[in-house]
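Taking it in order: structure first as structure tokens, then the write-up.
Only one protein chain is missing; all other protein chains are in place.
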Amino acid sequence: MTDAAPPATSAPPRSLPLWANPRIGLVVLLTALVALFATLRPGFLNTYLTLVPLQADISVYVVVGLAQLAVLSLGHMNMAVGRMAAFSAFAAGLVHDRFDVSLPVALLAGMAAAGLLGALAGLIITATGVNSFVVTLALDFALIGLVSLLYAEFTPGVAFAGQPDGMAQMRADTFADYCVGDVCGPPIPLQVPFALVAVLLVGLVFRWSRVGREVLMVGANEKAAKLSGIPVRARIIQAHALSGVLAGLAGFLLAASNGAFSASIGDGFLLPSFLAPVLGGTLLVGGAVSVLGTVLGTAIVQVIYKGLNLLQFQVDELKLYIGLILLLALSLDRVRHVVAEKRGVPA
Amino acid sequence: MRPLVRLGSTIGVAMLLTLAAAACTKKSDDPDKGSSALTPAQVKVALVPGGAHPYFQPWKTAGDKAKADFGLGDVTYNETAGWDQTKQNDVLTSLAAQGYNAFGIFGVAPENINATFTNLKGKGFHVASLASCPAGDRNEADFCLSTDVQEAAYKAAKAAIEAMGGQGNLVHLTGNKVDSNTQRRIAGVQKAVDETGGKVKLLDTITDIDKDLQTAQKAVADLLAAKGTQVNGIVTTAYNPAVAAAGGVKQAKLPIKVIAIDDDPTIIDGIKDGSVAATVLQNPLGQGYVGSYALEKLAGGCTMTTPGVIIDSGSFVVTTANVATYDTDRQTKTDSLKQDFDTKYLTCN
Partner (left out) sequence: MTAAETLTAQPVAAPRRGWRRTVRGSEFTLVTIALIGFVALTVATDGNMLTAGTLAAFFRFLAVPMVIGLAQMTVLAIGQMNLSVGVLTGFCAMVSAWLMLAAGWPAVLAVPGALLLGALVGLVNGILVVRTRINAFIVTLATMTIVDGLRYGVNGPRTYQDYSPGLQRLGQASVLGIPVVFIVAVLVAVAVWLFFARTVAGRHLLASGGSPFAARLSGVSNDRSILVAHTVSGLLAGVAAVLTLAQSGSVNATIGDDLLLPSFAAPIIGGVALAGGVVSVLGTSVAAFIVRLVDVTQAQFGINRRWVDLIVGAVVLGAVLVGAVRQRLSRRSS
């Protein structure tokens, strides 16, 4: 589930020193941050006020990160990741509003709608050969307008009034609210399993499935992939569709946490979607992805955010420190990389 | 590398499962939902606007004053939500983890802020919806203390019509079109225009220009270019359009009457130099001060006579005539609001 490099380019197996494993570095950083914030603010370890909301946030943003990772595997970008999430939330809200469908059906409808948008982006990219950044940026522009026009058309304002049964529970409950006899589940919010399933599936796709490996191959070297008989166009479209589906899932999860299918869903997705995979060691050039790294990267970003919130910084300081810590974390990873290279260890 | 990774994954999954199993809880250890009566010194109030905005700045002073006057444990002001409902929810739970137990909130998204209120109340906290009420006809907060925005917009339009001499063409500049508050403002302006019986025409309602100043300035310049000579009055019901309209009309040297909103120094200067005909003030200071007071009472064991009641915090028209003295009116309104809470809205044993 970790480094899934295409077999063609993977180095001969060599034992990796512990310190040079990027994932270990992230775990250390994460542990250090948690320890730091817990010392400064004991409230950081409060189960229901900090840890449960933190897990819910991590769940949403892990899926957001994976949505970006799905196309980073190609060396592409998806600038419309937030608006695809908004469109998914709209579609889910619409089918529930009009046909009174249940939660799974609404979820599937949302994911399918966003997946189609992703496929459309992929199709335009393959058909024209235009850079993915441009295509998805244009799509984002178009969807900003379209989503709010759609909400204005189909709802009284910017949100659907109703939600499928079960969404309220997803927002408020944890497994601790569900008991068998005297034993109840752990205090983990209900969004977590959704994210876990997404992580496992994406990990499996890129590690074990033929399609996933071929996508990585296209990302590593498109020409070589084409020459070795890989259907490059189909793979590009599929990767973008996957990105859309995951963005759709993230939009749904956020709608569950926020309490409504509304037009503002996904507004803040774009930047975190890049941060998590990049912190986790996925390069923007394509050809290799790190799913576990994305999970850790998301956790780090959210822990930083939560910690700084608990320290009650004001707006300017908050933004300043988030930026500085990110730069620091990225640079540390670079240092580790450079040292590893000097000692001849592939990292 | 592969065997190590596989081992790592296996260990990771195993650890997760053990953790999950070990973390299983007993039925009895439900989260603490104690809402017993607190002394004022135990009450810690957090005033949380939707983001940084000049309108909310008086909440800081109001909080400090409430803390001193009522002997509260603490009052904090946190504007880091950045107009993002997800972030605001984060900020709120973080403050709760820090020991804050009463919240005065301006919700970022009126359409789903009720979910946030329910969450907080479910954890035993007291919640006031300040400066804006949830969309729809339900308010899950203990009470909503805000400007009646329709009434305020109506007053603003009336002031504009008066400044225009009772006839001519009016333009309305405002914020996010799909926000329920904006809809109420549009209705308020329409009502005032309708009352003139056709003497005043609402030429245009320009929405979605409160996000940033440059967009508002561009919209005002384009409006003045397209229809400047036909327009007699501009009524603004959002901050950036107000600043932009005052500046734009002054620069274009057109005889257009501008009605602004709030009392940011920029606007008050405009009233003094004549580029702004009038401004409609709201009462953020009163919202913060009386809101903190009521939250303290609720935490002390009082209950709302009508849970979720909606209370108007007042709006005032200021022109050159009363620019020096308007604060007295506002103070009077604040005092009477506090009294109303004691006599009408709260039930205390």
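All chains are identified by letter, namely A and B, in their written order; residue positions are counted from 1 within each chain.
The rule is simple: a residue touches a chain if its C-beta (ideal position, glycine included) is under 8 Å from a C-beta of that chain, and two chains touch if they have at least 3 such contacts.
Just so you know, these numbers come straight off a predicted model, no measurement behind them.
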Candidate in contact with the missing chain, chosen from B:Ala226, B:Ala324 or B:Cys348: B:Ala226
Which of B:Ala68, B:Ala187 or B:Ala252 contacts the chain that the document leaves out: B:Ala252
Chain not shown: contacting residue from A:Leu116, A:Ile144 or A:Val211: A:Ile144
Contact residue for the chain not shown (choose from A:Val183, A:Leu227 or A:Leu320): A:Leu320
Residue in contact with the excluded chain [from B:Lys201, B:Lys218 or B:Lys338]: B:Lys218
Residue numbers in chain B that touch the chain omitted from display: 52-54, 57, 79, 177, 204, 206-209, 211-215, 217-219, 221-226, 228, 240, 243-244, 247, 250-252, 264-266, 269
Contact set of chain A toward the excluded chain (per top definition): 124, 128-131, 133-135, 137-146, 148-149, 152, 271, 274-275, 278, 283-284, 315-320, 322-324, 326-327, 330-331, 334
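Just so we're on the same page, only the chains that are shown with their structure count from here on.
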Chain B to chain A touching residues, read off their complex: 1-5, 8-9, 12, 19-21, 23-27, 30-31, 52, 76, 78-80, 82, 84-87, 89-91, 93-99, 108-109, 111-112, 114-116, 118-119, 122-123, 135-136, 177-180, 183
Contact set on chain A toward chain B in their complex: 1-3, 11, 13-16, 23, 41, 43-44, 46-50, 53, 57, 60, 148, 151-152, 157-159, 161, 168, 171-172, 176, 179, 182-188, 254, 257-260, 262-264, 267-268, 292, 305-306, 309-310, 312-315, 318
